[in-house]
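Only a single protein chain was left out; the remaining protein chains are all shown in position.
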Amino acid sequence: MLPLQADMEFTAKQIAELLQGTVDGNAEAKVSRLSKIEEGTEGSLTFLANPAYTQFIYTTNASVAIVNSDFVAEKEISATLVRVENAYASFAKLLEVYNTIQRNKVGIDSHAFIESSSSYGADVYIGAFTYIGKNVKIGDRAKIYPNVYVGDNCTIGNDTTIFPGTQIYSDCVIGNHVTLHAGCVIGADGFGFQPNSENNYQKVAQIGNVIIEDHVDVGANSSIDRATLGSTIIRKGVKLDNLIQIAHNVEIGENTVIAAQTGVAGSTKIGKNCMIGGQVGIVGHLTIADGTKIAAQSGVGSNITKPNEILQGSPAFGIGDYKRTYVVFRKLPDLERKIQDLEKTIASLRDKASS
Amino acid sequence: MLPLQADMEFTAKQIAELLQGTVDGNAEAKVSRLSKIEEGTEGSLTFLANPAYTQFIYTTNASVAIVNSDFVAEKEISATLVRVENAYASFAKLLEVYNTIQRNKVGIDSHAFIESSSSYGADVYIGAFTYIGKNVKIGDRAKIYPNVYVGDNCTIGNDTTIFPGTQIYSDCVIGNHVTLHAGCVIGADGFGFQPNSENNYQKVAQIGNVIIEDHVDVGANSSIDRATLGSTIIRKGVKLDNLIQIAHNVEIGENTVIAAQTGVAGSTKIGKNCMIGGQVGIVGHLTIADGTKIAAQSGVGSNITKPNEILQGSPAFGIGDYKRTYVVFRKLPDLERKIQDLEKTIASLRDKASS
Partner (left out) sequence: MLPLQADMEFTAKQIAELLQGTVDGNAEAKVSRLSKIEEGTEGSLTFLANPAYTQFIYTTNASVAIVNSDFVAEKEISATLVRVENAYASFAKLLEVYNTIQRNKVGIDSHAFIESSSSYGADVYIGAFTYIGKNVKIGDRAKIYPNVYVGDNCTIGNDTTIFPGTQIYSDCVIGNHVTLHAGCVIGADGFGFQPNSENNYQKVAQIGNVIIEDHVDVGANSSIDRATLGSTIIRKGVKLDNLIQIAHNVEIGENTVIAAQTGVAGSTKIGKNCMIGGQVGIVGHLTIADGTKIAAQSGVGSNITKPNEILQGSPAFGIGDYKRTYVVFRKLPDLERKIQDLEKTIASLRDKASS
């Protein structure tokens, strides 16, 4: 294992060993940070994968560059090259290693508070001013940053990271390898009120919970409400961006991806492998078929039963139809004039015909 | 009072006593949790109110089911029935009792910090790592969860609950029986800037406050800005969902309900008993009449003076007109073709007429 750390140098040779690549140039060139190719400086490691950036390989000041094994230089290059099978994948791997080391926090901060009825696994990190309620179970290698609240009876899986300022209400279940970014609220009460005779609203108690399965990511300041009864469920592999609203009793299918600021109203079931753009609104009590794609800012107001459709608009319909419709929409003043012209022409034709 | 607690069993007979109902079946059947009828398991208590779910009463594994007194079984039922006047209302009451017991936290956590000039009433809960500023007054039975900030000179009413991670700036007034969900920000500066000669912006200091009256609910991660001068006011009985933005000097009338991700810009006054959908945007300095209903994703750009209208669109107009308009919008490519056809036909008619 390469001793790659945030504050230490490593050589082109060491990088090549880690990535199972070959060195082309000075194998002792040293780097201590990662950079974009166009922003490379002495001591930085970069990569070339996208052909559109090829020009920069000849001018970059980065000390080492990872390139595809079939890359052929057309001019002189000052950087040492490390040739690998897939430059992008190799660089992504380095990013990940770097990130893992950067975030390799372990230990219970003396300013954290954990109720005595709770338990935690090996090698966890629990940061300052984080409060862990009663009967909470925290898995191995979980990392819980400062200022987090984990309510009573929650479960947090192995290898799960909860970033600072996230608040988890009681009784929620968070799986393994989950990432909750900062400022998330998991398990707040669903928005359930019954109108009463005096024109005001009686709250319907929300006693369900939220279940987040393995490998889910939730973005910063997103909120996922607990179910009235039963569970709001985020299935395995779901990726949610920032500032997303998931209402009570919603279920989101495996590997569905949702972009920022989208909202899903109560009891809607979204299928697997869907891709939902930003600022989309989906009304409650709907079923959205597997593989559905929804363009940004769209509104979905009825069930989507056919899988793999692509929709746009508010209310949304087929994206091709939407785009064609919008082209005509932009010509509306022109169409109106044409209709007025037609009306005049016809009036005069009629006059002639009847004269 | 029935000793209904999260971790203890109770019998069908005890439930019938609490709900003033009658038992039909084994009065000693024991339950320890609440469930949906289709998810009932041994030891769970469920209910049947919606006729669409009647089929499940014959197959549920719940031990006890609350039903309407006039329910007539058509097949054998394994669950003990508790017959009551209104099954839904009775079950909602149980949910509420359950919730109240679950959340019955009392006491000042030793990891909370309260400035000595502040005071609090009887039976309050103040959680770990919560900071209460100077001259704050907290009412009886208020519950303030961990990681909350209450700025100087704030007032928090009786029976009010503030969930974890909510931040309240100085000088704000929170009424009785209010619920602020996690991650709310109450009283941040309004977005007020004066352009100056150098093409940049000078902040206008915001020295007003926020007043939240009794029986208001505010959802997770919502923000309500303080007034420039005077108060941003949320009237009695207002219900706000998650991720809502209320700008400075806004006033929202009694019992108005607003769904998630809606934004109201500065100085707008919204009437009583309005219902506003999700992701709606309302521009500043408007007046919205009592009883107005606004469909999700709409944009309101001018005053609404007539009460009880229902609006849709961006900019919004009457919902019936909007729906009729949208039907034609979807046919726009078709309409354009028809106009082109008409133009051709008329051209040929004119040619004939002039020949």
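Which chain is which? They are A and B, in the order written, and residues in each are numbered from 1.
As a convention for this text, a residue touches a chain if its C-beta (ideal position, glycine included) is under 8 Å from a C-beta of that chain, and two chains touch if they have at least 3 such contacts.
Values in this document were obtained by computation on a predicted structure and should not be read as measured data.
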(message) Can you say which of B:Thr46, B:Ser63, B:Asn147 or B:Thr292 touches the chain missing from this structure?
(response) B:Asn147
(request) For the chain that's not shown, point to the residue among A:Ala73, A:Ala92, A:Val106 or A:Ala122 touching it. (result) A:Ala92
(request) Sort through B:Gly183, B:Gly253 or B:Gly277 and give me the one touching the missing partner chain. (result) B:Gly183
(message) Out of A:Gln202, A:Asn255 or A:Thr287, which residue would touch the omitted chain in the full complex?
(response) A:Asn255
(request) Pick out the residues on chain A that sit against the missing chain. (result) 34-36, 39, 92, 95-96, 98-99, 102, 111, 127-129, 145-147, 163-165, 179, 181-183, 215, 217, 219-221, 236-237, 239, 241-243, 254-255, 257, 259-261, 273, 278-279, 296-297, 326, 329-330, 332-333, 335-336, 339, 342-343, 346, 349-350, 353
(message) Touching the absent chain: which residues on chain B qualify?
(response) 113, 129, 131, 147-149, 151, 165-167, 169-170, 183, 185, 188-189, 191, 193-194, 199-207, 221-223, 225, 228-230, 243, 245, 247, 261, 263, 265, 279, 281, 283, 299, 314-315, 317, 321, 324-325, 327-329, 331-332, 335, 338-339, 342, 345-346, 349, 352-353
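Simple rule for what comes next: only the chains that are shown with their structure count from here on.
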(request) Would you mind pulling out the distance in Å between where the CA atoms of chain A average out and where those of chain B do? (result) 26
